[in-house]
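Showing chain A:
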Amino acid sequence: MRMRCCLVHSVAALGLLVGCVAQEVRVPHSVVADEDASISTSGTGKATFYLVGPGISRRSDVNLGHEINLAGEELQHAGEYFALLCSSDCQSASFFVVAAKPSSLTFLVHPSRVPVAQGDGVSGVALPFDQFQNFVLAPEFVNFQLTAKNGSLWSRSVPTKEGVAWFRTASGRSAGALQVRASLNDVSTLRAVEQVASDPCHLRITGQRNAKGILLQTEPIHDCAGNPVPDGTIVTFTASAGNGKSTVDAPIKQGVARAEIIAPGAVTISAASGVVMGNELRIGGR
Partner candidate 1 sequence: MKIALPIVFVAVTTALMVLALSGAGPARGTVGIAGGWAMYGLTPKASTPQQALTNLLVDVQRRNWDRAFRALSKTSAVDQQGFIEDWMGSNGSLRSFSALEDFDPRPLHMTDDQADMRVYIHWSTPVGPIQDVRDIQLVREGDVWRAVWPKFQPPTVPAEVIPVTYLRWDLVTGSAEDQWGSKNVDAPHVRIISMNAVNTAEGAVVMGEVVNEDTIPAFVNVNATLVDGSGNAIDDESSFDKIDHVLLPKQVTPYRIDFPDIDLSRVKNVRMDVKAALVPASADPVIGVMDQKLDTDAQGKAVLHGDLLNESGQTVNISHVIASFYDNSGKVVWVSDGYVDRALLPQSSEPFAVEIPKSLSGEVHNFHVVVNQYSLGRS
Partner candidate 2 sequence: MSTSRSYSRPIPLLAILLVALAVHGPLLLMQLPSGSFDANFHIFFASHYAHHWFEPWNEKWFAGFSQTTYPPLTHQWIALFSTIVGLNMGYMLVQLIAVLLLPVGVYRFARIWVDDRAASYAALGSVFLGSLSFLVYQAGQLATVASAALYLNALPYFYEWMSEARGRSLLKGIVVSLTAAAAHHVTLIFGVVLFAGPVIWTACLDAHDERVSASVAGVLSRAVAFGLMVVAGVAAVLLPYWLALIQHPIHQIPIPHDSRANFLLNSTIAVNYFVIPYGALILAFPFILVRGVSRRFIPLLCGFWLTFIFGLGGTTPLPRWLLGRAYEILTFERFTFWATLMAMPLVGVLAAQLLDRFQAKAAVALSLAAVGSIGGALWWLGANPYRPTGQMNVEPVIAFLNRDGHDSYRYLTLGFGSELGKVSTYTSAGSVDGDYNSARLLPEMTHYGSAQLTNAKFYGTAGMASLRAMLAHANRYGLKFVFVHDPYYEPLLTFVGWRKIETFNNGQITAWSKDDVPPAHQIPSDAIPPPWQGWLWGTLPVGVSFLAIFLELLLTEERPMPVGVGFPAPAENREQHYVA
C-alpha cells in the first residue's frame, strides 16, 4: 500500500514538474469501485495517457478532445487514482474510488468462552467489506443479535463509524452456546461464544468411612445461577487431624467430585474449588 502511495505521489510530482498546460484533463470527483467512468480532455492531437492507482498502472495513446473511458475492472480497488496526460507537455488530475456496497462482514467476537452473568463479558466488532475486499467507510447500520438456547437475548442496530461497528454486553445466565449474529442488509455473519458455568456455589461434601479410609463425595456442583460446573474442575479435599493433614485434588466427573482419604483417627474435612470454600465435615476415628 505504501509503495502504491509513493508511486502515485511520484507521478503527481512529475506532472507538476512538467506542468506547462496546453491541454486539460477533467476527472470525476468520486467513482464507485467496479463502475465504469470517463475522463474528458481538451485540445487536439495525439497524447499519451497514464493511469496509476492501487493495483493498476496503465499507459495508452489517446486523441485529445475525446473522452477517455475507464472500464470498471480497472477501478476495483478503492483509493486515490492519478491521471496524467502528456502531449507536448503534461497535465494531471487525481480522483478517488470508493468501496462498492458491502458484500461481507468480518466479525470478531471476544471472548470465545465467558462465565455466565458476567457484566460486559462479551464484545464484538464488525467491519464491512465490498466484494473486492475494499473496506467500506461509508456509514452503514449493522444489526447485532445475541441468541442463547432459550431464545433471543437482545438485538441492536449499530451504525458504523469510520467503517467499524461494535457492541459490548453481559453474558447470559445459562451455560451453553451463545450465538452472535451480525447482519448488514442481506449480509450476515455468525459467531458462537461458549457460556460456561461460573464459580461453584454452595459446595457441599459428604463422607463415609470404608475399609480403607474415608470416601468423600460432593453433592452435584452448580454455580450460583444453577448451571452445573464443568467436569474436570478440580475440587480439593483436605482432611486435618492433629498436626498432619491429607489432601486430594479430585476432578469433577459427571457433576460430582469423589476422593478417598486414608485417615484412621478423627478428622475435620473441608473442600475448596479455586477460591470457593465448601462446608466442613467432622468424622470420628475408627
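How these were chosen: all candidates are chains of the complex that A comes from, given by their letters.
Operating definition for what follows: a contact is a pair of C-beta atoms (placed from the backbone, for glycine too) under 8 Å apart; a residue touches a chain by one contact, two chains touch by 3 or more; residues count from 1.
None of the values given here were measured: they were computed from a predicted structure.
**Student:** Looking at 1 or 2, only one should touch chain A in the complex. Which number is that?
**Tutor:** Candidate touching the shown chain: 1.
**Student:** Which part of chain A faces candidate 1 closely enough to touch in the complex?
**Tutor:** It is residues 106-113, 191, 196-197, 199, 230-236, 243-251, 253-254, 259-263, 273-275 of chain A that touch candidate 1.
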